[in-house]
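Of the protein chains in this complex, one is absent; all others appear in place.
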Amino acid sequence: MKRPDTILLAHGGGGRLTQELVREVFLPSLTNPALATLSDSAILEKLPPGRPALTTDAFVVDPPVFPGGDLGYLSVCGTVNDLAVAGARPVALTWALVLEEGLEIALLQTFVEGAARAAAEAGVAIVAGDTKVVPHGKGDRAYVVTAGLGVVPPKRDLGDHRVASGDAVVVSGPLGDHGATVMACRHKLGGEGLRSDCAPLAALAELVLKAGAEVHAMHDPTRGGLATTCHEVASRAGVRIVLEQAAIPVRPQVRSVCELLGLDPLYVACEGRIVLFLPDRDSDRVMKALNGHPLGQGSVRVGSVAAAQAGGAPVVLQTLYNTERPLDLLAGSELPRIC
Amino acid sequence: MSAPSPYGEPQAVAALAERVMKAAERLSRRVTLMEVCGTHTHAIAAAGLRRLLPAKVRLIAGPGCPVCVTPVGYVDRAEALARRPGTIVTTFGDLLRVPSSRGSLERVRGEGADVRIVYSPRDALQIARENPGSTVVFLAVGFETTVPTVAAALAEAESDGVGNFLILSGHKIMPPPMRALARDPEVQVDGYLLPGHVSVITGSNAFAFVAEEFGIPAVVVGFTPTDVLRGVEALVGCLAAGKPEVINLYSRVVRPEGNTTAQALVARFFTTADVVWRGLGSIPGSGLALRPEFAHRDAALLEVEVPEPVEPAGCRCGEVLKGSIDPPECPLFATACTPTSPVGACMVSSEGTCAAWYRHERLATGDAR
Partner (left out) sequence: MCLAVPMKLIERSEALGVAELDGVRREVSLMLQPDAKLGDYVLVHAGYVIGTVDEEEAQATIELLRQVADARGTW
């Protein structure tokens, strides 16, 4: 009988169809010794010295394939980046899928190949996986849930607890590329220059941490964008962050999408950028290192950390007109508006 | 970062701010200027323009946010339609989180209703084409800028025979509430910044009445910082000279007669109606309803159970919309009513007066205008 083109409930049943799926769709792209054993758990080689770091993430995206990436590629990058910004060297990932009955297997293939590509770029192995299938109408094509294991080398201490007044805020490239690209797809805006910035950042993070600077904290500004990340940091570190509008890098195409849909680039997601908090004296050195790497082009200092003001806004924007306005925490995700 | 457009160039903005300061010296008293467009509220707050104005010039936001003035009953009916079997509700993003009597469109979507955000009424029409078995209702809110786009979508639906595309009209027009404000003894507005894109459709002539009937100066302006400041400068000049005029400073897109094609299309489908403005009550002739011959396009005629509207207690949105009070004077502001848990619609829409104030003005160091 001909192989099915779409996912059936039986693919999640554990029987013959499941095995076919694993053998024919997953293994060809995701081959590595741990995964190939197909045992219930992946037993890893001894970890390098340092403290283990563990992260988990869930992914769903509409559209599932977009300029610059797809659900699979995005899921691996996102997980790797959570480890990287914590100062952890990624070691292994797990990759679990909940598929909706009726999903085209060709699309699933795209996700698998995307995940494999991202894993190869990041130098990390996907060592365990799982697949479940839900009936048609009960899932948004596919959900991916991951776990990422990494190791923080000894003596490395990154975190918001180290962010202090006087620190500089640096971003590793223009903002909003991912969110603007995805929104553009949803609302029929096109253009060759629109492309998600989705990328694995482990190597870039290591480069920064080896540049001889005292980096205090790093974050990847995903949902909610730079402004939301700054809110998290300001809250945890008990500081005030001032961003300078004149310095904020936004590509013209991203600016256009935001203008058309009424979005603020400061709140639009990136999937391939790092926000760094570090002593002001080290910012030039770090930006030089970042700008020397393909994924760090356009790195620039965008603001600074100051002491918190009682009753004052934790995150503010110094506008082009030398006025100051608070950047508030979003109520929910940014919605396209017409007003 | 790319250089700002000439309309947002910092040197020009600083120079205009200085000119406004200078012009204000000729004023004998403090004046209150009102803008009546949510997009102006947003743009002014985003650039922190209030901080550049002299103490004698107070700039307030009037009822220019179509989402804020949408009555609770409209959102209740939209929710009921969303729950109706076989119905897809399409809406601009602005309406998704507006509180209804018991929830919001976002909440009812969470319960399984098919509610979809669209950027254009044409996208809603496309959804109707793709789902011939469903009734597709478009929540038609907005002022004169948006009404023609809805009328155009209706025209296309008529000519292409897309029978399952309906609208729930919540459209409103600007001149009647401005007349009501001008007549209201509680409201003291000395000059108006007129909505630039509404004026693209209506023409600047449509606002001549502000000076002619009420002796109040008004300026049609665009949305960049230089546009707004030029408008403020012109209004201050009129007030200092005691010469009420209506001036068009957005001549790059606004013509005296407006867009006559758009006006004709609107007239084909809509007629004026007396409608309720949240906080302001009923204003005669201020709304647009579908003409009777388009009853087949009117979602208001679909049978659904709509509960009695529940207006939130303690909410002073009405006075905020009239410009009688600033948001901080409402007891609910920033306490019970915040962007994450809004009570009145003024807080939900990102450009509603209270939301804009919360986001941009509340914690401005120093003055809290």
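Observations on the structure shown:
Letters A and B mark the chains in the order given here, with residues in each chain numbered from 1 onward.
Please note the rule applied: contacts are C-beta pairs under 8 Å (C-beta built on N, C-alpha and C of every residue); 3 or more make two chains touch, one makes a residue touch a chain.
Remember, predicted model here, so these are calculated numbers, not experimental data.
Listed residues A:47, A:164 or A:189: the one in touch with the omitted chain is A:189.
Of the candidate positions B:61, B:180, B:201 or B:235, contact with the unshown chain belongs to B:201.
When you scan B:38, B:176, B:191 or B:339 for touch with the missing chain, the hit is B:38. Here the missing chain is touched by one residue of B:90, B:146 or B:353, and it is B:146. Among A:28, A:52, A:252 or A:292, the one in contact with the hidden chain is A:252. Residue positions on chain B in contact with the hidden chain: 6-7, 9, 11-12, 14-16, 18-19, 22, 37-40, 64-66, 92, 119-123, 141-143, 145-146, 148-149, 152, 155-156, 195-198, 200-201, 223, 226, 251-254, 259, 261-262, 265, in rising order. Annotation for chain A: contacts to the undisplayed chain at residues 184, 188-194, 252-253, 255-257, 259-260, 262, 337-339.
The rule is short, and it goes like this: only the chains that are shown with their structure count from here on.
Note on chain placement: the centre of chain A and the centre of chain B lie 36 Å apart, centres being C-alpha means.
Every residue of chain B that touches chain A in the complex is listed here, in rising order: 1-2, 4, 8, 10, 13-14, 17, 38-39, 42, 45-49, 51-52, 65-67, 92-94, 96-97, 106, 117-119, 123, 142, 146, 225, 339-340, 342, 349-351, 358-365. Of all residues in chain A, those touching chain B in their complex are 187-188, 246-250, 252, 255, 260-262, 309, 311-313, 316, 319-332, 335-339.
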